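Comments concern the structure below.
In this view, the complex is presented without one of its protein chains, the others remaining in place.
In order of appearance the chains are A, B and C, and numbering begins at 1 in each one.
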Amino acid sequence: MIEAIVCIAMAIGTFFVVLGAVGLIRLPDVYSRLHATTKSSTLGLAGMLIASAVLFGAQGYNVGPELLTILFVFLTNPVGGHMIARSAYLIGIPLSELSVMDAMQRAGEHADQAHDQQ
Amino acid sequence: MIETVAQVCLIALGLSMLPAIYRIVQGPSVADRVIATDALVTAIMAIVILVSLTRNTREYMEAVMAMAILGFFGTVALAKYLVKGRAID
Amino acid sequence: MWGLVVASLLPFVGAALLPFLSKSRGDNCGWIASGFIVASFAAVAISTPAVLHQPGAIAFEWVPSLGLQFSIAADGLSLAFAFLITGVGSIVFTFAAAYLGPEENRRRFFCYLLIFAGAMLGVVFAANLISMFVFWELTSVSSFLLIGFWHERDASRGGALKALVITAGGGLAMLVGFILIGSIVGSYEIADIMAAREQIAAHRWATAAAMLIMLGAITKSAQFPFHSWLPSAMEAPTPVSAYLHAATMVKAGLYLVARMGPVLSLIPIWTPTLTVLGIVTMTWGSFLALRQTDLKALLAFSTISQLGLIMAMFAQNTASAATAGVFHMLNHGLFKGALFLMVGVIEHEAHTRDLTKLASLRSNMPRLFAVLVLASLSMAGIPPMGGFISKELFLEEVLQMPWPLTVIAVLGACLTVGYCLVLAIGLGLTHQDEAERKHAHDAPTALLWGPAVLVFGALLLGLVPTFLAGGLIESAAAAAIGGHVPHPHLTMFHLSPTLIVSVAAISAGAAVFRFGWMRRTPDAPKLVADRVYEAWLTGLEHNAQRLTASYMSGLLWRYVTIIVCVGIISMSALAVFVGFDASAPWGARPAQTFEYVVALIPIAAAIGAVVAPTRLAAILALGASGFSLALLFSLVGAPDLALTQIMVETVSVALFLSAFVHLPAYRKLKPRKFQPLYAAVSIAFGVGVTALLHHARGQRVGGTIADYFVENSVEKAGGHNIVNVILVDFRGLDTLGEISVLGIAALTCYALIKLRPERKRP
Partner (left out) sequence: MIARSVILTTCARIAYPVLLLFAVALYWRGHNAPGGGFIAGLLTAAAIALRFIAHGRRDRSGASAPFITAIGVGLAIALTTAFGSLAFGHAFFTHTFGHFHLPLIGDVELATAALFDLGVYIVVVGNVITVVSAMTDREPGED
């Protein structure tokens, strides 16, 4: 039973990490690739860690480190992704032509308009 | 059972590092390279976890934890560097 | 014996305590220093009778593994020198205490002088070649400090440098000679060396060792090819010239020749070379002395010639020659010291040392003039002074030499008489243009009694030599030839052919003086040896600067290329000479399939770093290769290493970025065309390193050191993490070194950045 859970968790984990890697190539511009790596890799890692937690938990080890790592990954990866996206936009890396709307720009205009009106 | 699945996953993870390297070398902008490095680090962490699973040792947990916490250090530093021209002001 | 140990240690103790003992302005440190040297003289005097009839030795372990000991041994020879060092030393110290003006830095002066005295005693009492060498170099260093005492003057700095370069160079050659002999005999103790004389003489290195040691002696005693440093050492204050460059230091070479005489004279080349050198130096020195106008230079050249004489005597290694050598050495120490001190007085009073400008001494410095005449008579070898007897002994020896040497020696003797008369009578006569000459009042008694005592000693040696120093001379001569010496009978009155020769020499000398031949060339041409020395020195500096400029081009990549190329050359040299064995198995264990892919990643990342268009891309690619390396570490089972690698990668990103603040920020590096040279160099280096590692794996002899650590890690150090235990416990010293390097690196970096010249950052 334990083995089954570990295998499933491992498989899911690997699947998402590989998915992230594939996204890295296939997606057109920085911002979309960003989603792939941060989101799916984090999920993939979580899967891995759960597998390890289950396996070692069953053997009676203290699984604190695994859970702590999951927490860390969930804390840091999104922040990293956010910072990169923000700075990419600020230094003006162009969106790919496929993108439909540039939300940041319109929000920026609103902010400027609100600013002018005061 | 675990052994075989782990082997397959390891090969898959190994292969998944290649696109990251491709993006690092090729990546049009620095931001791509940063993301690719992040992806690479995550893949490395996954492999280390799997290896420690197959070898049934818990020694590598420190390394994995460290990578988890500090993986984003480089990203954040570079992000700030790109915008501000200096990472620590 | 312990008296001598105390005697040789006293000056060092004095030098150490001087700053604390002397009053704030240090004006009484002269007397304190003289106290120490006089005490040391007393210690030598007290222990002389005990040592004379049974010379002993005391050894202190210094470096037992190398067989080096600080051993003190004393016999007649070393005692004769010790008397000279401490006796003349006491007088020079007291003279200097009165002579040095208030503005001089007296504390420093007497400190150096005490160190020198201690070092000289060390040389003389050393019974181990290496400890003798240590003190030998200490004398060179203290002489450098003393010559350059008035360091604000270029001349004294130049003189000090020249003295050091020549004497230290000779000292180095001598050290090589000592090591050769030490390796032949197997020990550095002089006693063992004396015992193994035949073995040394027969050995194939014998000639080389003899020549090297001779080089050390002739440079120190300013013999013919290396005499140029002594005249330029006259820039030192006069007491220093009197003490170092007349009485003691230049005699260290003579001591070496005398001490090593019994051993080295068996080597065929030793005696003839030294004799010829000695005689030639004697004549050439006296010839040059005649032509000087500066009193001190005249005395300097006369010292060179007298040393040549004594060197020739010690080189014969016969009983009579050794006696003559020792006796003349004592005489020379006394009268030359007196003469130098008197020149100091003259300069002190009349503010000039130039013969032509000095008014006749007879009228304004009568007492000093009397002492001066006595001293020059002794130097010229005219009765009743001691110099006469030692001149007689010298002439006896010279007559037995092959005739060309005899002729040169007699010529030298006659020239010596010439310049002594110049000194004595030339100064004393009244000259026509008396008026504008410098008139000086008579020397104060405080400065006069020193030279008077020395000259009185020389007179005593002349009148009652056997009584005063008979025993000392006999035992010294015996030590000098390593055999037995019949009791020397030194009498003033004896009739022998040498008497006729010396009378002839004196009259010829008087003629030379009377008719003023070869005398007084105001602008004495620079010595040939000086010109050679200066040319050599400037050439050396010039080429050194050119060489450094050639590879220090300021370009970083050039430095790296040089380093890498040197690496490649050494590795290929290793492969050629030691041979490359590829027997070691390639992998520690069979690799799993995914590891092949994982192994590719760092390679790809490294290539990425090379072709990266911008700096940022380069450091990211480097980061990637670093992390994949950490993965490899974990695969082969090294969690500590992986952890460290991860940390290092993270911190280096921070460091790179903070460094980039100072580099032009985000500029694209100019697209560099493919540089075949650098590619080749780096590939060669990479291949070289891998081959080296692989070769090293093949060289494993016996178990790896890991077994030791595995066994002892837990009980000995109480730690299960062997890597950390090694780092902190077993190899703690290395870590201590590493963290101090880390600290220093950080401080230097901080200093460099903070002290940058404030140029506007681009």
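One rule holds in what follows: a residue touches a chain if its C-beta (ideal position, glycine included) is under 8 Å from a C-beta of that chain, and two chains touch if they have at least 3 such contacts.
Computed from a predicted model, the values in this text were never measured in an experiment.
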Which displayed chains the unshown chain touches: A, B, C
Selected from B:9, B:25, B:51 or B:87 as touching the chain missing from the view: B:87
Candidate in contact with the missing chain, chosen from C:63, C:155, C:636 or C:739: C:739
Residues in chain A touching the chain absent from view: 72, 75-76, 79, 82-83, 86, 90
On chain C, residues whose C-beta touches the chain left out of the figure: 639-640, 643-644, 647-648, 650-651, 654-655, 658-659, 661-662, 717-721, 723-725, 727-729, 732-733, 735-736, 739-740, 742-743, 745-747, 749-750, 753-754, 758, 761
Absent-chain interface as seen on chain B, which is shown: 59, 62-63, 65-66, 69-70, 73, 76-77, 80, 83-84, 86-89
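We adopt the following convention: only the chains that are shown with their structure count from here on.
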Averaged-CA centre spacing for the pair chain B and chain A, given as whole angstrom: 12
Residues of chain B touching chain C in the complex: 7, 10-11, 13-15, 17-18, 20-21, 24-25, 27, 30, 33-34, 36-37, 40-41, 44, 47-48, 51-52, 59-60, 62-63, 66-67, 70, 73-74, 77-78, 81-82, 85-88
Interface residues, chain A side, partner chain B - complex: 3-4, 6-7, 10-11, 13-14, 17-18, 20-22, 24-25, 30, 33-34, 37-38, 41-42, 44-45, 48-49, 51-52, 55-56, 59, 61, 65-66, 68-69, 72-73, 76-77, 79-81, 83-84, 86-88, 90-91, 93
Chain C to chain B touching residues, read off their complex: 592-594, 597-598, 600-601, 604-605, 607-608, 611-612, 614, 616-617, 620-621, 623-624, 627-628, 630-631, 634-635, 639, 642-643, 646-647, 649-650, 653-654, 657-658, 660-661, 665-666
